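A protein chain is absent from this complex, but the other protein chains hold their places.
Here the chain labels run A, B and C in written order, and each chain numbers its own residues starting at 1.
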Amino acid sequence: AALEQRFARTIAADHRIEPRDWMPDAYRRTLIRQIAQHAHSEIIGMQPEGNWISRAPSLRRKAILLAKVQDEAGHGLYLYAATETLGADRADLTRKLIEGRQRYSSIFNYPTLTFADVGVIGWLVDGAAICNQVPLCRTSYGPYARAMIRICKEESFHQRQGYELLLTMMSGTEQQRRMVQEATDRWWWPALMMFGPPDADSPNTAQSMAWRIKRDTNDELRQKFVDMTVPQAEKLGVTLPDPELRWNPERGHYDFGTPDWAEFKQVLAGNGPCNAQRLAHRRRAHEDGAWVREAASAYAAKQAARAAA
Amino acid sequence: AALEQRFARTIAADHRIEPRDWMPDAYRRTLIRQIAQHAHSEIIGMQPEGNWISRAPSLRRKAILLAKVQDEAGHGLYLYAATETLGADRADLTRKLIEGRQRYSSIFNYPTLTFADVGVIGWLVDGAAICNQVPLCRTSYGPYARAMIRICKEESFHQRQGYELLLTMMSGTEQQRRMVQEATDRWWWPALMMFGPPDADSPNTAQSMAWRIKRDTNDELRQKFVDMTVPQAEKLGVTLPDPELRWNPERGHYDFGTPDWAEFKQVLAGNGPCNAQRLAHRRRAHEDGAWVREAASAYAAKQAARAAA
Amino acid sequence: RADLAAYCLMLGDDALVLSQRLAEWCSRAPELEEDVAMANIALDLLGQARLLLTRAGEVEGAGRDEDALAYFRDEHEFRNVRLAEIDCGPGPGGDFATTIARLLVFSSWRLALFSRLAAGSADPVLAAVAAKGVKELAYHRDHAAQWTLRLGDGTEHSHARMRAGLDRVWPFVDELFTPHEVEQRLAGQGIAVDPAELRSEVDGVLDVVLDRAGLSRPALPGLPGPAGRLGRDGVHTEAMGYLLAELQHLARAMPGARW
Partner (left out) sequence: RADLAAYCLMLGDDALVLSQRLAEWCSRAPELEEDVAMANIALDLLGQARLLLTRAGEVEGAGRDEDALAYFRDEHEFRNVRLAEIDCGPGPGGDFATTIARLLVFSSWRLALFSRLAAGSADPVLAAVAAKGVKELAYHRDHAAQWTLRLGDGTEHSHARMRAGLDRVWPFVDELFTPHEVEQRLAGQGIAVDPAELRSEVDGVLDVVLDRAGLSRPALPGLPGPAGRLGRDGVHTEAMGYLLAELQHLARAMPGARW
């Protein structure tokens, strides 16, 4: 009970919980689940963008894209490391991902169909991710907060690169402008869904906010994202595919339409356009690499034995 | 001995030996080896041309090429069937091919690097094959002779299609003309080597000619091919890569240079540009298909059992 | 007329894209006879594609021939169902069983469709193309059915693979029966067939074959497209771009060339 009070005081004072501190089991489990889901999202997120590395239409864009996908693998590594400070095991979490027992962000269950998707993912998907993640830099668990600071910095960079690609394409040929518009049409609604269901349907939000793991509600973040993005779309010269989108001077915010939550639930339930494909890809990489990981362990064991002898 | 005399009389009279006729063991073995090698050549020969089916630059050429490669599979089937009339077993011959214990034509150990290669293979490689094979339509073993009649007919058709592709390309862009010339440069000498080593180095020719399996020497056929091809090259507007090539009015034939027989021997010994690749491809197809063939046998056995019950 | 051109593209692209996939087996089939058969089927479909793309170009009236349509359209302009484009092998994405599963479904569906077009399309060219195709597709379906029996009722291993192959292609089946507005409009004019009408016939055919092979239709939902847009809308799977890169690269690299 003393421990529990101390934990509550730390949270209330907006101080960080560190790995050696006592914490409630539910807090630990919630964190592991959330951080793992975040890590899985980085790893699965390598696929839709990685899909265009071999076909990037200039060497500069190829280098930018390859570096970005590499960063995502790096983010996955920090985040798995953060879960390990909570006593989780990376191999176990990977197994849960592959077996479909833990989630990753639904946004990666949509296909990348043109090179404009690379730009739009940077702009909208990384943009939405940053909105979600900036508050997490002040989240109550120390290692997670510190990982998020680094990740957010890199993601802002990716977001700017994505937007810059789109600006370049919009100043290119008519065909390129059509590509950008078409990609925007496909990604806009899924990006809005990245903030999760409406607050009324989000049962875990209250506890997460009490623990200061989460600091804003889904709808607050969604609004913030829309307000930030509409002027960017105007500057770019693309139309966001929402006829209800307009400035509301009374609220001081943009009004916008309702995402297709039925689609959201379907994707969440595993039947999005690419769920099966993404998991099969990850599973295959994992299985094809098993003999390599075994060889590395065997070699390490031999080396340790030699050192001991 | 009576049988042997009858066999000799049949050969001398230029009549056909049929499967049920008595024949010397050496004749049988020579035929099996030669027909199997020919069958293997058709099968391996599917690869260099098959390499361009997915990338053929017009739908008409794609259809022509696909049909041609299909014909090659068909030729392989007739020829394996001909070996079976001599008591050979197709599965056994396939194993010998895959294990490198029986040969196929060395020409297929060169890569197809541009679409012009498809045309040049039709023109030169099928052209040389026809020179080799037309006499085989009168070969002493009946089933082989009959298979060759059908095959030669189809190959003449392929040869004309290849030449027609080259004519079209030569009347196209400068880049296309360069492609044709470059492909001709690569394939000319290997095509000349298709007739085998010079007569002086061809120990089996005499016996094969005595048995009327073979009807012309390597050098005779090579000369015939050169005489036939030079005017075609002129009509096409390509230069054959042989500075020694010129009309010899005394001989009434074209003189030509000496192929690089060291290269020929190296390719024959298994170290041509594609030997390993061709065999690996064949082996992989065979191994990957094993479970399918097993399923087909198991099904056939079940069906037979059901019919019997 | 724009609808008719689009419809010819849809049916033509189905054939072109599946032909491209089947031709990948060439020199890689489990036995020589199958090399011949796969090439045969690929050739039939390529022939259908050429007639239909040529017809699409004529109806469109913008001077595009079969090659302009096959080689110089971008991915989102291709109207084929996604079932045709997925990678069922021989590469890493599939195998012979998956190939057969796709061919069984595709040819059963297309045969039902072409039979109706042949019998009653108000467009005489479409009716004629379909009439020719019916004989070919009957052979394709029979070939796929034979292999479904052999694999389904062959060894335990082949049975398991045939099941896995069906599972792999099944999410793409619903789309075959999902009408595009072009199809609906043309069906109203007696030119096209509303694919929704084909479902019970095709299901019936598949049930007979699968039942004899000791298999059954997988209980898997249809794979949605982004925002509900499917192959007929020009929205494909990630496999499509690679297929087109290979198909089109040479033609695009030498734009002024004649072949």
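As a convention for this text, a residue touches a chain if its C-beta (ideal position, glycine included) is under 8 Å from a C-beta of that chain, and two chains touch if they have at least 3 such contacts.
Quick caveat: nothing in here was measured; it's all calculated off a predicted structure.
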Partners of the unshown chain among those that are drawn: A, B, C
Hidden-chain contact residue, picked from the options A:Ile53, A:Ala145, A:Met228 or A:Leu245: A:Ile53
Chain A residues touching the omitted chain (full complex): 43, 46-47, 50, 53-63, 66-67, 69-70, 73-74, 76-77, 80, 115, 165, 168-169, 171-173, 175-176, 281, 284-285, 288-300, 302
For chain C, the residues touching the chain missing from this view: 74, 91-92, 242, 244-246, 248-250, 252-253
Residues belonging to chain B that touch the chain removed from view: 48, 51, 55, 110-114, 175, 182, 185-186, 189-190, 260, 263, 266, 271-274, 276-277, 284
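Following the convention adopted for this analysis, only the chains that are shown with their structure count from here on.
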Overall pattern in which the protein chains touch one another (line/ring/star/complete/other): line
Distance between chain centroids, defined by C-alpha means - chain B, chain C (Å): 35
Chain A-chain B separation of Cα centroids, rounded to whole Å: 58
Residues within chain B bordering two or more other chains: none
Of all residues in chain C, the ones touching two or more other chains: none
